[in-house]
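One chain of protein is taken out of this complex; the other chains stay put.
Presenting subunit A:
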Amino acid sequence: MLGGLAALGALGAAGCTRVAAASGKAGGDLLDRLRAQGVVRLGIAGEVPFGYIDKDGRLTGEAPELAKVIFKRLGVGRVQPVPTEFGSLIPGLNSQQFDVVAAGMYVNPERCQQVIFADPDYQMLDSFIVRKGNPLGLHSYRDVVAKKAKFATGTGYAEIQYAVEAGYKEGDILIVPDQVAGLNAVEAGRVDVFAGTALTTREVVRKSAKAEATRPFAPLVKGTPHVDGGAFAFRPAETSLRDAFNGELRKLKKSGELFRILRPFGFTKAEMTGLTAKELCGG
């Protein structure tokens, strides 16, 4: 009876948000529903090597491969990709277009206000795409500001914040749809530098004759070097799914299986992490 009342209250409080987003059970019943459907929808951003569709049309990448393993253990047999732009991942998750963000998304305080994160499955440094030979000598966000370089990054990327923090004017940042467009902008000379994760930039310049990736570095946040962690994101109401996911993730970390799943995508031991979502969400 009390539970029923509480559910009613929760619905009332949620106002006109959709019913599925605010299901009665505390912690959400998404996992039960996913088990019944036998399929979970993963939001991906088409970013190699985090989550993408490969040449044969198969869903792969660090996050989807990990999701396949973990969700199988949670009793959900199939995963289904929903490709979108990186910047649309969080809005898409919250508007029910998919159940989980499986794009290796960095955990940061702004995003923590919108979604809840599992613990990071990797940690990562940043890197720049620059023209061959790095003519302007750009190795950090400070250099970009000091050399007055033309700076680009992707929609909704955490790198926007790092550049702004280093003193770059936000309105001057060129926002491109993804890392391939970023590479193109550098090659065509529209910008001097495109910022992304060390892995993405390394992968995307592989076939380029005109551009290269700089040595990975830690961006400064509030004056101290900051190591990012990428994780799965869930809707704020679905804490029980998140906790179950975290449980399986912890087991994979302990057994070393996580590294075996991530290694084919270019991850090294240096990217394995003990960071928690809580630390990265910060204040």
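Rule of thumb we're sticking to: a contact is a pair of C-beta atoms (placed from the backbone, for glycine too) under 8 Å apart; a residue touches a chain by one contact, two chains touch by 3 or more; residues count from 1.
In this text, contacts and distances are computed from a predicted model.
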| item | value |
| --- | --- |
| Protein name, per the UniProt record, of whichever chain is missing from view ("Ectoine/hydroxyectoine ABC transporter permease subunit EhuD", "Membrane protein", "tRNA-splicing ligase RtcB" or "Periplasmic dipeptide transport protein") | "Ectoine/hydroxyectoine ABC transporter permease subunit EhuD" |
| Candidate in contact with the missing chain, chosen from A:Asn134, A:Asn184 or A:Thr214 | A:Asn184 |
| Candidates A:Gly104, A:Gly156 or A:Gly196 - the one touching the absent chain | A:Gly156 |
| Touching the absent chain when the full complex is considered, from A:Leu174, A:Val227 or A:Cys281 | A:Leu174 |
| Residue ranges of subunit A at the interface with the undisplayed chain | 16, 87-88, 90-91, 94, 110, 113-114, 155-156, 160, 171, 174-177, 181, 184-185, 187-190 |
